[in-house]
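Shown here: the complex without one of its protein chains, the others still in place.
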Amino acid sequence: MHKVPVGVLGASGYAGRELCMLIEAHPSIELVFASGNGQRGGTMRAGGREVTFVGAEDAPLDKAALVFSALPHGASLEWVERSRKAGAKVVDLSSDLRIGNGHADVPYGLTELRRAQVVGADVVANPGCYPTAILIALAPLLTAGVIEKGSTISVSAASGVTGAGFTPRPELLFAEISEDFRAYGIGNAHRHVAELHAMLRELGADQDLIFTPHLLPVARGILATIVIRLEQPLEAPLELWRDAYSNEPFIELSETTPSLRDVVRRNIVKISAVNAANAKHPTLIITSAIDNLMKGAAGQAVQNANLMLGLDEIAGLPV
Amino acid sequence: MHKVPVGVLGASGYAGRELCMLIEAHPSIELVFASGNGQRGGTMRAGGREVTFVGAEDAPLDKAALVFSALPHGASLEWVERSRKAGAKVVDLSSDLRIGNGHADVPYGLTELRRAQVVGADVVANPGCYPTAILIALAPLLTAGVIEKGSTISVSAASGVTGAGFTPRPELLFAEISEDFRAYGIGNAHRHVAELHAMLRELGADQDLIFTPHLLPVARGILATIVIRLEQPLEAPLELWRDAYSNEPFIELSETTPSLRDVVRRNIVKISAVNAANAKHPTLIITSAIDNLMKGAAGQAVQNANLMLGLDEIAGLPV
Amino acid sequence: MHKVPVGVLGASGYAGRELCMLIEAHPSIELVFASGNGQRGGTMRAGGREVTFVGAEDAPLDKAALVFSALPHGASLEWVERSRKAGAKVVDLSSDLRIGNGHADVPYGLTELRRAQVVGADVVANPGCYPTAILIALAPLLTAGVIEKGSTISVSAASGVTGAGFTPRPELLFAEISEDFRAYGIGNAHRHVAELHAMLRELGADQDLIFTPHLLPVARGILATIVIRLEQPLEAPLELWRDAYSNEPFIELSETTPSLRDVVRRNIVKISAVNAANAKHPTLIITSAIDNLMKGAAGQAVQNANLMLGLDEIAGLPV
Partner (left out) sequence: MHKVPVGVLGASGYAGRELCMLIEAHPSIELVFASGNGQRGGTMRAGGREVTFVGAEDAPLDKAALVFSALPHGASLEWVERSRKAGAKVVDLSSDLRIGNGHADVPYGLTELRRAQVVGADVVANPGCYPTAILIALAPLLTAGVIEKGSTISVSAASGVTGAGFTPRPELLFAEISEDFRAYGIGNAHRHVAELHAMLRELGADQDLIFTPHLLPVARGILATIVIRLEQPLEAPLELWRDAYSNEPFIELSETTPSLRDVVRRNIVKISAVNAANAKHPTLIITSAIDNLMKGAAGQAVQNANLMLGLDEIAGLPV
């Protein structure tokens, strides 16, 4: 069968490399170029194949039916436009076009929540890794209106270091990360807060969301721990998600709390929810785990591309 | 100068070993026995000296002016009583005598908050590691009455695996912990919740505290991330702690968020506090870091012992 | 198509679990039982399926065309015999029947070197992980007779901790292994030496082989670094292996030195060889890397089973 030709811009970073590997293993799309300005001429192994990086300027955008842009935030927008002019659809993994950043016309590719808009789109803004884990977990609560009005949604999340990218910085060296753990972007200062808050507003929330990310000494994976106050006690809290996501192939619900190893190298969100004991006010603790490079980046990008190209949504995606 | 003789029960675990090392380096106390039932006859290096484990039954309790009990929860109480009968003072590192467990007469050795009671005590219940990090951070807020009445205090904390002890369990093997991260004891199910809630009540709090611990792939260290709603905005939040702890040698305040490597192998609590941006309700995010084996166990135990024995509170403790 | 039924004894350890996962993903065989005495009634996820452990006594040996025994050394032999009596072929992953242990009639399943014997066998002794990495690397040198007569073959190898098994021992706890590295079984004291030396003799070697294993703070993977003195200088040393293994799907040769991440989760041996500079005597340094759970255990076991069952040798094996 003829495969759909796709290209990857910014293929030498962690998300870009993961994209190339997913594309190589995909039954219906094939890689026609992979750009990596800093490493042009260099190669990487993706599945059984060796991929050679070209400069972005040399990427044959017009040969691709769809371009994935894994370029850095700020640098991506220009290439989304160039790709569009060359006739390609685009999944943009940067934050440039995401909700909250002033591009209301571009669908926000949190697939399970925006499937209808993604299906017909020419450009999709792929969500950030943290927002994917958090919003998929929160959406059924917000839709059901069970969170106490005016309360605070407290989100503590931790990510593996691939979330910080492949650009070498001293603080990301092995000897700095090993045996350490820290919070960063404290006080709602993280880049993803705009995206989180914009989606909350779209979902009708009036609550504050306080987001504290942490840096883990692991390569990949995100775990978000969310505390909310309920309007009313909920007897079987997980039922909310079971109803909302009953037919979703990439959502996994669990009575036990998910761990990173449950989700690494899989395109899923794994969620659990538990009522707090010893609390005067009914309170729920939700944990949500993803692989930041899969459902948090490359996997969800392929999921969106599948829909944009009329392919099976689950094609080529490890569950 | 004559040194004060002390003994350690349960010396073969992580806290017990740390105690032996601190005692060896201490200028005014000396080790007269170290028990470790599972390893009796075995040895460990503590500083320059080799320590031989005896069985608890063979420990010369009457030779010690003070006994540290690092025995397991449930097994310690009996030995506290035996040590008292033999004439020794006791610092009990287990949870058996801690606040919230029905021994109101025994001072809770969170030293900075209970110094007066510790000074004259014959028995002190050394706090749990998580409560130490959390309560030292929360106390000034509670005393000042700045937390919104009836609100929820959300605490997400993560600990290195020495917090789970030296007893081999499959889920603590290197290959299970490396590259993983998970929450446990979700929904206020952790053993330390009783202690946390009891102290909150003593400090006059009416808020709920929701505690979610996580297991980190590091050997030692605890980081607690605390989100609270304020009654009123606070302009310079760190001032609260500066006032409360102005003369404390083991409290370190920081404009930047603390990381585990700031505190490991030191008997300190390092605290930072930041106001949330993009929040309708004034909200504070506090991070608090300790070494679970030092300020969270052996270090604080020595700090208490110093006071009980009339020694300098900081003697033998690494800052 | 009808799949061949197979069973796994000792399925709850690391090699046993890996076997179950490979079997689940295999196109031509299917799992009919998985025993795990310590965890009977417990479950594990293998690929998309949940596997329930039975006790070995309850395993329906007669339902399996082939049984993989991943039982501990010493405990396996009895079950190999029981399985044979029940009519099943057996791949024994323990050391009980391996070369050097007195069972000359049982083929030693180092597949690339013993393919002819494996094809027709009812029982195959699956090699140890270290010997697999070392002997596959050494065989072409020994066959070609290029190693200096009477010299010493020096092998320094390092393994991830899954090589030590899933049985909890204090020295394998995360906090003991992280940030550490050590040799063990020094002076040819390791259990695998018998197997190594027996195969060397079969391959006609008169040299001493000195084997020093080390324990790495990683979950999986083995790297062996081998130093040999040559009879004559070799201009293009890698050609030896290229000739010997020209059609082997599971041998990968490399001009650059292999690293663990090149081989993890793949059933391959990756080998490189470099001449020493600044040496009076011509000397070769060979490095050989495998995944100890794949080519070093479960992967090679399936490779052997494929041959014993008349299936495609590469069926179900990740390259």
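Chains here go by letter, A, B and C, matching the order in which they are written, and residues are numbered from 1 within each.
The rule is simple: a contact is a pair of C-beta atoms (placed from the backbone, for glycine too) under 8 Å apart; a residue touches a chain by one contact, two chains touch by 3 or more.
Quantities reported herein were computed from a predicted structural model and do not represent experimental measurements.
J.: Touch as defined at the start, partner being the missing chain; which of A:L173, A:A277 or A:V319 qualifies?
T.: In the complete complex, the chain left out is touched by residue A:L173.
J.: Out of C:A46, C:V106 or C:L216, point to the residue that touches the absent chain in the complete complex.
T.: Checking each option in C:A46, C:V106 or C:L216, the one touching the absent chain turns out to be C:L216.
J.: Since one chain has been left out of the picture, which residues of chain C touch it in the full complex?
T.: 150-152, 154, 156, 158, 178-184, 186-189, 193, 197, 208, 210, 212, 214, 216-221, 223, 225, 227, 229, 257-261, 264, 272, 274-281, 283, 285, 287
J.: Write the list of chain A residues that the hidden chain touches.
T.: On the side of chain A, residues 14, 160-162, 166-170, 172-179, 217-220 touch the unshown chain.
J.: Residue-wise, where is chain B in contact with the chain that is not depicted?
T.: Per the touch rule, chain B residues meeting the hidden chain are 48, 178-179, 319.
Just so it is clear, only the chains that are shown with their structure count from here on.
J.: Which chain wins if you rank chains by how close their C-alpha centre is to the centre of all protein C-alpha atoms?
T.: Taking the mean of all protein C-alpha atoms as reference, the closest chain is A.
J.: Counting in whole Å, what is the centre-to-centre distance of chain A and chain B, each centre being its mean C-alpha position?
T.: Between these chains, centre-to-centre, one finds 38 Å.
J.: Could you grab the centroid distance between chain B and chain C? Build each centroid from C-alpha atoms only and quote it in angstrom.
T.: 46
J.: Please work out the Cα centroid separation of chain A and chain C, and write it as a whole number of Å.
T.: Inter-chain centre distance comes to 38 Å.
J.: Mind pulling the chain A residues that touch 2 or more other chains?
T.: 178-179
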